[in-house]
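Data block below; observations after.
Heads up, this is only part of the complex; the chains shown haven't been moved.
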Amino acid sequence: QQKAQFQAQVHNFTDICWDKCVDSPGSKLDYRTETCLVSCVERFIDTTLAITNRFTQMVQKGAH
Amino acid sequence: AQELLQRMTDKCFKKCIGKPGSTLDNSEQKCIAMCMDRYMDAWNTVSRTYNSRLQ
């Protein structure tokens, strides 16, 4: 079940990062696109963490 | 809150991260915080409007 969740996330990230990084698919995955995909996943996870942390703080302060 | 966090993350990532770089830079972090606040404002406005329409 953990594997299913991992795969669901990979599908989701691939969907989002494909749109951000791939214009027209070429005959190879070039270096630029690969770097973009790696950064996209990393920054998406950073964004998720930033939002979750900030939200938790707000809830604890009762601001929401 | 899970659903809210997920949708907010999707929207704010799309709005604030143009080309993903090697870190979240300062302006991206500020954009995310602001986007998050506005998204929750929007959620509250929508919720209030929908609720009063149902009365």
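So that you can tell them apart, the chains are marked A and B in the order they are listed, and the count of residues begins at 1 in each.
Quick note on the criterion: a residue touches a chain if its C-beta (ideal position, glycine included) is under 8 Å from a C-beta of that chain, and two chains touch if they have at least 3 such contacts.
If you're wondering where the values come from, they're calculated on a predicted model, not measured in any experiment.
Written as a formula over the displayed labels, the complete complex corresponds to A x3, B x3.
Here is the rule we go by: only the chains that are shown with their structure count from here on.
The mean-CA centres of chain A and chain B are about 15 angstrom from one another, to the nearest whole unit.
Touching chain B in their complex are the following residues of chain A: 16-17, 20-21, 36, 39-40, 42-44, 46-48, 50-52, 54-55, 59, 64. Across the complex, chain B meets chain A through its residues 1, 5, 8-10, 12-14, 16-17, 19-24, 28-29, 32-33, 36, 40.
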